[in-house]
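Just one protein chain is left out here, and the rest sit where they should.
Right, subunit A next:
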Amino acid sequence: MVALKIENVWKYYGDTVAVRDLNLECDDGEFVCMLGPSGCGKSSTMRMLAGLEHISSGDILLGDRRINDLAPKDRDIAMVFENYALYPHKTVAENIGNPLRLAKVAKHEIRKRVQEAADLLEIGHLLDRKPMELSGGQKQRVAIGRVIVRQPQIYLFDEPIAHLDAKLRARMRSELKHLQQHLGVTTVYVTHDQLEALSMADRIAVMHEGVLQQFGTPAEIYSNPVNAWVAGFVGEPAMNLIACSCAQEGNAVNLMHDGFKITLDDRLAKAALSSGERDLRLGVRPENVRLTADPDDGMIAGTVFSRQLLGSDMLVDVLSGGDHIRVRTDPKSPFEADEKCYVSFDFDHAHLFSAETGISIV
């Protein structure tokens, strides 16, 4: 069942366009992430969903209700704001219970539900404090508490954990995911952090400059990005995108680069030929690049530019023909800076993008 439907929605602020012709459908109980860099129109979309911003054109349907013209209080939506937006003069309990109080729920019922929500978020012992007396992580839990005491049709989260430190963020990711599954409420979650989206979402909507780029499961987005922009944005360390030109020599299809020439395998060759494009970008994730000291057929020569230890992996930056190729290798990798080395690509996991339009060819 479709819980939320966004149809041809545009958002203008004067002359600036924040959201362009957005179409999106969320199923009932689904956890959808909107992913995109800062300024791509994520918050604008959320604020239109919540009723805090006028919808310039298009329709938003919640269940089968068109909610465009409803006031926020009539939309049956709960939202967590990026900066928590707690009421400073109210206690934690009053903050969490506020939506229930406004809905005229009986006092003892409010107390019960606030306690439940607080226990779920492990802030049961903080109920009498004021927001000023809380840490960032605790404030954030209160903001979430204010949302989960209700059973609205949809939860909206606008970068709720962006301001927490990395460690706490990692823990909150898992807790939020667990909470959403437990409560089963349809959720739209906005983030600029691709790791957050990949790890939490059932489906991800990737946005760029107000335009929806791709909407799919995390696996789809990661393995089959529809264009070079999505490919480069999702995944850390980022995918290598190497500009080459395509040339046919006899039976072989080669990619020519200033520093090297590589022969494509059947799958890529076929796609490259049928696209008819000459200028291509080869996309290979760092984990699909192999690094060796001994040259072999079809390998690319380069020098080690830098190496970074990522904990369980080592990221080696190889310079070849003026381009940097990122390689993810064993942390015990023996390569030192300025050392000569050879790389090869795993074509099964490689992508080709049109250099001109960025659209994925394969």
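In the analysis below, a residue touches a chain if its C-beta (ideal position, glycine included) is under 8 Å from a C-beta of that chain, and two chains touch if they have at least 3 such contacts; residues count from 1.
Just so we're on the same page, contacts and distances are computed from a predicted model.
Undergrad: Out of "Fe-S-cluster-containing dehydrogenase component", "Methylmalonyl-CoA mutase metallochaperone MeaB", "Sarcosine oxidase subunit alpha" or "Sugar ABC transporter permease", what name does the UniProt record list for the absent chain?
TA: Answer from the UniProt record of the missing subunit chain: "Sugar ABC transporter permease".
Undergrad: Which of these touches the unseen chain: A:F81, A:Y189, A:W229 or A:Y342?
TA: Result: among the candidates, A:F81 touches the missing chain.
Undergrad: Touching the hidden chain in the complete assembly: which of A:A103, A:A293 or A:A337 does that?
TA: A:A103
Undergrad: Would you mind spotting which of A:K42, A:R146 or A:H351 touches the chain that isn't drawn?
TA: Reading the full complex, the residue touching the unseen chain is A:R146.
Undergrad: With the full complex in mind, choose from A:M1, A:A71 or A:A106 the residue touching the hidden chain.
TA: Of the candidates A:M1, A:A71 or A:A106, A:A71 is in touch with the missing chain.
Undergrad: Can you list where subunit A touches the absent chain?
TA: 50-52, 71-73, 77-79, 81, 83, 85-89, 98-99, 102-103, 130-132, 135, 137, 146, 167-168, 171
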